[in-house]
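Written out below as C-alpha cells is the structure these notes cover.
Left out: one protein chain. Kept in place: all the others.
And then chain A:
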Amino acid sequence: MASGLPNPTSTWELVSGQYYRKLVLFTPSWAHDEGFNLDDYIVTGAPFGGALALWKDPRKFHAYQSGQSVKPSIIVCNLAGGLLRRITWDRGAIQAIGWSDDEHLLVVTADGSVRCYYDLQGNFTQFSLGSDAEEHGVVSCRFWGSGFVALLANNVFVTVNRYDEPRPRPLALPKLPSPESKVHSWALIPPNYSDSRHVEVIMATDKTILIVDATESQDQVLQNGPFHHISVSPNGSYVALYTGDGKVWVIDVKFQQKLSEYDSGKTNQVPIDVQWCGVDSVVLVWEDEVHMVGPNGAALRWYYDSRVNLVPEMDGIRMITTEKCEFLQRVPDVTKSIFEFGSSSPPAGLLEAVGHLERKSPKADDAIQLIRPSLPEAVAACVQAAGHEFDVGWQKQLLKAASFGKSVLELYNSDDFVEMCKTLRVLNAVRYYEVGLGITMEQLERLTPDKLIERLVVRQEHLLALRMSDYLSLPTDKIYIHWACMKVKLSTDDEETICRTIVAKLSGKRGIAFDEIARSAFEEGRGRLATQLLNHEPRAGRQVPLLMSMEEDEIALDKAIESTDSDLVFYVLLHLKNKLPVATFFRIINSRPLAYSLIESSARYHDTELLKDLYYQDDRKTDGANVILRESLAQENFTTRIDKLKLASKLLKDSKDHLIEATALEESIKLLNLQESLERDIFEETFVGLPLNETIFKLTRLGFHPRANKIRGEFKMPDKRFWWIKLRGLVAKREWAEIEEWGKSKTSPIGWEPFFNECLSAGNTKVAAMFIPKCKHLNHTERINMWVQCGLVVKAGEEALVAKDYPALEALLPKATGAAVPEIQRMMQRLRPSK
C-alpha cells in the first residue's frame, strides 16, 4: 500500500465473515467545551446526515450555570456541533422531537399540539392532534420520512401523513388482550414499505404483538413477550424484537419466520435504544455500552465514556456521543474487495499498479498486464470504491488508479468516472466541518441532489448552493428566491436599495417567484417594498393572493381577470363581496364585464336579492323583471305566483321597448286565473301552467267546445291556429261526427288537406276520404294518390278518368283487387277503346 495514507482497514472489524467499519465523521465542537455534557440532552437527528436537535432532558438535574438564559430552548446544530439555531421553547412539556426527510423539525407536546419548524430558522406551522390527544395526552411518537404516529395515553394511535396539510387521523383501536394490558413498546412501518401503502403500527402488549392499521388490529399470537423494544429495518422487511430475557430476535415483517437470535446476556437491564444499522445488523445501546448484532447472531461490543445516541440511516447508523460523531456501516463489497488483507482482486491489483507507477517502478506495467482481462471491471470498481471513501486522500488514490486503468483501455466510456468526480466534489464540499453534513454517496442518491441543495439553502449557504446547482446543472430559482427572502428579512438597507439589489441580481433569471419574495417583505411589514417587488412577478395569477392580503382589492381583481382564470376572479369577488358595502362592490364590478357576469350568474342560484339590487342599481328593468318571473315559476302558492307576475309586468311596463313581454305577462295572469277556474269546474284535470294552445287543445279533446271558443276569442287567437288545434283535438278525441259536421263548412283557413292527413294518420280512411274532393287546389295525381291511401282504387280511377290520364290508370291496375279490377279495366277501355 502506498503514499503514507492511513490504512483503511484500521477501522474494520469482522463479524461472522462480514466486515463493519466505524468512521469518525466529525469531532463536534462541544467536545472541547468543558461545561457541556451531551448526556444531559435528548438527541434526535435528521436522516441523510442532517441536523441534530438537542433538548435538555427534563428527567435529569442540571447544574445551574450563571450567565446562561434559563429559558428552555431546543438547540439545532449540524453534526460538527455548529449551532444552526437556538429555538426558544415556551409551549410546555415536550413529549417527542423528530425530523422529516425534508429536514423539518417536529415538536410534539404532551397535550397533542405539534409544531413543524420548516426552515431551521425558527419559523413554524402549528396544528393539534385533536381533542382526544388534548384530553388524554401524548405518550410517545414515532416518525418516518413524511409523517408520524403518536400514541395517546388511552392507547389510541393518531397518524399524520403530511405536514403541508396535516390531517390527524386515528388508526383502528388496538384489540388489547385485556383492558389492563400495557403497551410495552411500538414501532411503525412507513407507508412506502407496507403492503397496504398506508402506515402500520407494530406494538407489543402482554406477551404478544399487534399490527394496527387504519382499518383493523391483528394479533400475531406470540407467547414470548413482553417485548421491550421493537425496531423495523430501513427497508421495511424485518423486525428486531428485544425480549424480556435479554434476547434479540430478528423476524420477518410478516411474523412468519425467525431469522436469528442473539443473547445479550443482560437479563435485568433493558437497553435504552435498539436500532437497525443498514438492513443486516441491529445495534443495542445501554448508556455507554454498545452491542452490534450481525446477521448470524454474532456480535461486536464497544464501550464508550458517555451515553451513545443512535440516528439510523438507510445504509448504516450514526452514533453521537459527547466526544465524537461516528458512522457505523457494513463495509461495501467493492471496498472490501480492494482493501481486504491479501486481496488479489483485479481492482486491488489496479490500485497496486498505480502505487508502483507513483514510485516510478517498472512493476506497474507487470501489475496491469496481470489483470488485463478484467481491467474494465477493475476500473469500475475503483470508481465505485472512491465514492464510498470518506478520506479524500483515498478518494484521490482510487480515482487515480481508475484513471490509470482507463488509459490502458482502448475503449472506455468515462461518463461514470466524470459523474463520480462530480459527486465526490459535492460530497466533500458538504462534509466540510462548517457545513457539517455527514452524508454518504448512497444517501445522496436516495436524497437526490435537489434536496441536498434545499438543505444548503435553509442553512443559508446560498453561494455554495448556487455553485453546486450550476455545477450539476440544476435549477437555481429556489436559491435566488430564498436568498432574496432572507435579504428582505434581514437587510437593514432602505427599501429602495433592497429592491434594486434584488432586482439587479434576479432579473433575467427564469422561474423567479417574485410573489414569494414580496410576501416575505409584506410579512416583515415592508408594504411598499412588497408592492414594488410584486410588480416584477410576470404571472398575474400568482400576485392575487398577496394583493388580497395587502388589501389592494381592485388591483387583485384586475390581476385575477388578467390571468383569465375565472375561478380565481370569482375567488377575489367572493372575498370582496363579504368585505365591502354593496354599493362599493357594485361600483367595482360595474366596470369589469367578466366580474359582472360572474356575479350575475352565481347570484342567479345563490342570491337573487343581490341580483335584484344589482339590476335595480343599473336600471336593467327587463332583467330585474326576469328575476321576479323566475321566482314566480319557482313558487308553489298560486296567489304569490300571480303577485310576482304582476310585479314583473309592472316593471316591464315602465319601458316602451318591452311591450310584448309586458302584455305577455298580463296575458299570463289572465290565463292562469282562467285555468284555475277551469280546474274548479272540471274535476280531476289539471290546467294551471299549460300554454294557451295546449289549454284549448285539451278543452277540445275533453269536449268543452264553447269554453274553448270563448278563450280563443279572449286571446284573439288567429283562425288558422285555432282550426289546427281544434282539428287535432277532435281527432285525438276520435270525434268523427263532429269533424264531418265541421267539414261541411264552405271554406277552411288551413285548407282541407290537413283534415285528410290527420284523419288518415288516425286510421279513419272513411272520414279522410270525405275531404279528398274538397282539396280542389291539388292536381289530379295527388288526389289519385290520396284515394289510393284510403284504399279506394275505384275512386282513384275515376279521378284519372276525369283527367284522362291513361298511364295513371295503368299504374292503378296492379293495386286493384276483387271487383275493382274489372272497373279499372273498363275505365281504361273508355280512354283507349282501340286497345
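Some points to look at:
Keep this in mind: contacts are C-beta pairs under 8 Å (C-beta built on N, C-alpha and C of every residue); 3 or more make two chains touch, one makes a residue touch a chain; residues count from 1.
Just so it is clear, contacts and distances are computed from a predicted model.
When the unshown chain is looked up in UniProt, the name that turns up among "Vacuolar protein sorting-associated protein 33A", "LANO_0F00870g1_1", "E2 ubiquitin-conjugating enzyme" or "LAME_0D09406g1_1" is "Vacuolar protein sorting-associated protein 33A". Residue A:539 is the one among A:175, A:301 or A:539 that touches the chain not shown. The chain not shown here is touched by just one of A:193, A:615 or A:697, and that residue is A:697.
Within the full complex, the residue among A:61, A:303 or A:605 touching the omitted chain is A:605.
Annotation: of A:16, A:126 or A:196, A:196 touches the absent chain (contact as defined above). Considering the whole complex, the residue from A:214, A:270 or A:580 that touches the absent chain is A:214. With the whole complex as reference, residues 165, 167, 169-170, 196-198, 213-215, 475, 477, 510-512, 538-541, 545, 563-568, 570-571, 574-575, 593-594, 597-598, 600-602, 605-606, 622-623, 626, 629-630, 633-636, 660-661, 664-665, 667-668, 671, 689-694, 697, 715, 717, 720-721, 724-725, 728, 750, 757 of chain A touch the missing chain.
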